[in-house]
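Heads up, one of the protein chains got dropped from this complex, but the rest are sitting where they should.
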Amino acid sequence: MTRQTFSRRGVLKSGAATGAGLALPTIFTASSAAAFTNAPTGSSVTLGFNVPQTGAYADEGADELRAFELAVEHLNGGGDGGMLQTFSSQALDGTGILGKKVEFVTGDTQTKSDAARASAQSMIQKDGAIMISGGSSSGVAVAVQGLCQEAGVIFMAGLTHSNDTTGKDRKANGFRHFFNAYMSAAALAPVLQNLYGTDRRAYHLTADYTWGWTQEESIAAATEAMGWQTAEKVRTPLGAGDFSSYIAPVLNSGADVLVLNHYGGDMVNSLTQAVQFGLRERQANGKDFQIVVPLYSELMARGAGQAIKGIPGSQNWDWKLEDAGTKAFVKSFGEKYGFPPSQAAHTCYVQTLLYADAVTRAGDFNPCAVVEALEGYEFDGLGNGPTLYRAEDHQCFKDVVVVKGAENPQDEFHLVEIVEVTPTEQVTYAHDHPMFAGGSLGECNPGA
Amino acid sequence: MLGLERRDLTILIAVAVITLFAPIILNPFPTGSALAQFNAGYPDLMQRFVIFGIFAIGFNILFGLTGYLSFGHAAFLGIGSYSAVWMFKLLSMNVIPAILLSIVMAGLFALVIGFVSLRRSGIYFSILTLAFAQMSYNLAYSVLTPVTNGETGLQITLSDPRILDGESSGLPVTSLFGAEMRDTTTLFVGPWSWDFSVGYYFCAALMLVAFYISVRIFRSPFGMMLRAVKSNQQRMNYTGLNSRPYTLAAFVISGMYAGLAGGLLAAMDPLAGADRMQWTASGEVVLMTILGGAGTLIGPVLGAGFIKYFENIFSKINDGILHQWFAFMPDGLENFVVAVIHPFIGKGWHLTLGIMFMLVVIFLPGGLVEGASRVGRVFRRRDRKADHVESDAARQRAAAE
Partner (left out) sequence: MDAILIQILNGLDKGSAYALIALGLTLIFGTLGVVNFAHGALFMIGAFCAVTLQKLLTLSVTTIDPERTDFLGNPLKVQTPYVENWFGPEVGGTIVDWAVPLAILLAIPVMLLVGFVMERGLIKHFYKRPHADQILVTFGLAIVLQEIVKYFYGANPIPTPAPDAFRGSLDIGVWLGFDPYAIIYPYWRLVYFFFAGVIIAAVFAFLQFTTFGMVVRAGMADRETVGLLGIDIDRRFTLMFGLAAVVAGLAGVMYTPILSPNYHMGMDFLVLSFVVVVVGGMGSLPGAVLAGFLLGILQSFASMNEVKSLLPGIDQIIIYLVAIVILLTRPRGLMGRRGVMEE
C-alpha cells in the first residue's frame, strides 16, 4: 500500500496515473521510480522561483520574476530566444529541457530565512520543483541553499553578495553566478586609486550583520593594500532609517572618504542623508571629501535620486554593456516589459539558462550529474565575457563592472554609467582564501 | 475519562481525529487537478499548522485566561529554536534532548522576563514584553552573531562535534531514536496522494498533549484563579489573594509552550533565524489567537492554521495559474477576471490577509469559533442546550467590555 522514501513528489505523477487506472491503492517502491528527488516523469519539468514579493525588496523580486518568466519562455522556444543565440554552449534548442516543457512555480521569501525556507520547502514537497532559484539577500540565499542541499535539489542563487554564500557556507548543490564582496573590493580598489589617489583615510559605515561585515572586511583590506588608512569602522543597526547620528561625526574624524557598506533602503537613506549633510561639498585633509558605495543596484540608485551623482561603486552586470549577449537580453527583456533589466534580473535569467544547459549537456536531471556538468564549466556570451564556474566553491569568475552615478542622466535608466570593466584575473582569488575559509562543499545530494 | 468532562473530552477526541487524518483532509483535491493549488497536505505546512497551533495554545493560556497581552512571545519561540539547534550541534541529532532544552531555556527566560514585566499591567505590560523581545531580536541579529549566526541563521554543519552521535557522511538529519523526522510515506488512492510524515505525527502527538494540558488548566482551580485575574484583579487583591504568582506561572507556562514550538520548528528543519523573534512574529501569534477566538480552547489552533494557510498557499498563486483556472472563459473576460483578482494573490497576499482580519474582527468579535457556532446554530435550532461550549467563552469575551 505504501512507499518509503525521503522525497515524494516526482513519483506522484506516475503513481497517480497507475492509481487512477486501478482505482485502488497501488504498490510502489521508491527505487523503481526515482533515483533522485522530484525526478520529472511526465512531459514537463517544474522549476521553483523563490523571490521576495513582500517587504523592502519586493520590486527587486518582481524584476527577478520577470527575468525568470522570460528565461522559461526562451527555453520553451517562445519569444526571440534572447541569450540562447549568444550563449557559447549551443546545447539548448528551445524545446524545453531534455524535451520536457519547462513549467515554474513562484513563492515569496519575504526576505526572511524562515519564510524563504518554508516557501522553498513547499515548492519541493508540493509542486515537485527540481531546482530552486532567486532571492535578494545573502541570509536567505544561505538558508535556502542549506535546505536544497538537504532535500537533494539544485539551488541556483539569485542576488547574494556576501562572501559566505560560496565561502564558509558553500554547499555542493548550490551555485552562485552573482559576484561577491571580495570581487567588489578587488575591482573597486584600482579605480578608487585613480580617482582619489593613494593617500586617503576611509570611514566605514557598515550595516550590522554578516553581509555588511564581509563587505567591510573586503573593502578595508583592498584599500589598505593600496595605501589607504582606515580611520574608523562604525556599525549601524539594520533599518536605522535616520543615520544622522552616524554621519555627523564623520567630518570631524580626520577621514576624507566615507564608505557606505549598506544595501537597499539603508543605502538609499544613508547616502541621501550624507549628501544632505553636505559632506561632498566639504574638504578634509586638503582634499575634496568623497563617498563610495561598494555595491550598487539600479533600483536603489533610483531611490537615491540626485544623491548618487558621481558616486563610484560596483555591479555584477549593467545593461549598458556592449557585448552581444547583453544586447540580446536587453532587447528581449525591454521589448517585453518596456524597460531595461536590472542586474538582479540578469543573474536570475542567466542562472536559469545555465541550469537548463547543464542538464542538457549531462543528459540527466539528476542533481549530481548537474553538479558535475557545472563544475569547472567555462562559457561565454551571457553578458559578462568568458566565465568560469569554479569547481572548488561553485562561484562564477567573470568581469566586474565598476560604475558611478551619472552627472546628467538622459532618463531614469541611465542613472549610472560604466567607468571600467575590471577583467576576471584581477578579481580572482584562491578558493581557500582566508575570507572564504572554513567551509566545505560536502557531497552532492540527489535526495531519495 | 482522562479527568475531563464529557464536553471537553468530545473536543479533545475531535481534535485528535482531525490531526490524525489531517494528511487526507488537507488534500481534498486530486493531484494534478487545477484546484490542487489549494491542497495544504504536504509535510512542511502540516508541521507548521500544528507547531504554530502549540504556540497559539500556549499564548492563549496567558492572554485568553488572564487578559495579559504579551507582545513579545516570539522571543521564546526564537530561544527555543536556538537552544534546539545548539543541542543538535553539540550533543545529538535526537530530538528529545533538543526539545527538552528548548522548553527549559524558554521557561527560564520567561521566568525572568515575566517576573519583571508582570510588575505592570495593561498596555505597560505589553510594551515591556515588546521591549524585551525586540532587544533579543536586535542583539541576535547583530552583536550576538557568534551564538546565533546573525542574519544567516544558525545551521548544523559537518564539523559540529555532536558527541553522542558517531561519524556520519553528509549532513545528519534529526530523528527520534532512529526514526527520521523527514521520513515520509506516500499513499496513492485513485488520483489522490496523501503524505504521512513522521515529523508531522511527532508534532501532532505533542500538540495533543499540549492541548490536553491546556484543557486541564482551563478547567482547574488554577485556571479559575487566572480568570479571576482577568475579570477583576483589584477585587482579588482586596480579598487577600496575591495574584502575581498565578500570573507568573501562566506566563512561564505559555513561554514554555512557545519554547516547545520553537524547538519543534528546529527539529523539523534544523535552522534558527533571528526573524523568528521580530515583533511581527509576536504580533502574528496575537492575531492567530484573537482571529480564532481568544479564551476558547480550539480557537487559537484554528487561527494558526488560517494564517499559515494564507501565508503559504495564497502567496504562491501567480497570474499564470489564474489564467489556467479561467481558461474556459472567452479571452477578454478571462483577462478581466485575472486583472481583478491579480492584486489579491501572489505578491498581494498581505492585502487579502489584512482584509480578512478586518472582516473577522468587525463581524465576528469572538473569532472564527463564534463564526462556526453561528453556522452551527442555524443548523441546530432546536438543540439549544448542547451547543456552544466554545462559543460561551467567545461571547463572554465579546461582552466583557
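Letters A and B mark the chains as written, and numbering starts fresh at 1 in each.
Heads up, the rule we're going with is that a contact is a pair of C-beta atoms (placed from the backbone, for glycine too) under 8 Å apart; a residue touches a chain by one contact, two chains touch by 3 or more.
What you see is a predicted model; the values in this text were computed from it and never measured.
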Residue among B:Asn138, B:Thr157 or B:Asn335 that touches the chain left out of view: B:Asn138
Contacting the left-out chain in the complete assembly, out of A:Ser138, A:Thr214, A:Asn269 or A:Ser314: A:Asn269
Of A:Gly55, A:Pro386 or A:Pro423, the residue in touch with the unshown chain: A:Gly55
Touching residue (missing chain; options B:Ala294, B:Ile313, B:Val338 or B:Ala372): B:Ala294
Where the missing chain touches chain A, by residue: 54-60, 208, 232, 234-237, 239, 241-242, 244-246, 248-249, 251-252, 265, 268-269, 272-273, 276-278, 281-282, 284, 299-300, 302-307, 319-320, 330-331, 334-335, 339-340, 410-411, 413
Missing-chain contacts mapped onto chain B: 67, 69, 116, 119-124, 127-128, 130-132, 134-135, 138-139, 142-143, 279, 283, 286-287, 290-291, 294, 343, 348, 350-351, 353-358, 361-362, 365, 397, 400-401
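Simple rule for what comes next: only the chains that are shown with their structure count from here on.
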Partner chain B, residues of chain A touching it in the complex: 1-8, 11-13, 15-16, 18-20, 23-26, 28, 53-54, 58, 61-62, 104-108, 112-115, 117-119, 121-123, 125-126, 137-139, 142-143, 146-147, 149-150, 164, 169, 208-211, 235, 237-238, 440, 442-443, 445
List of chain B residues in touch with chain A within their complex: 30-32, 39, 42-45, 48, 138, 141-143, 145, 149-153, 155, 158, 169-171, 173, 180, 182-191, 193, 195-196, 269, 271, 273, 275-276, 311-312, 315-316, 318, 320, 346-347, 349-350
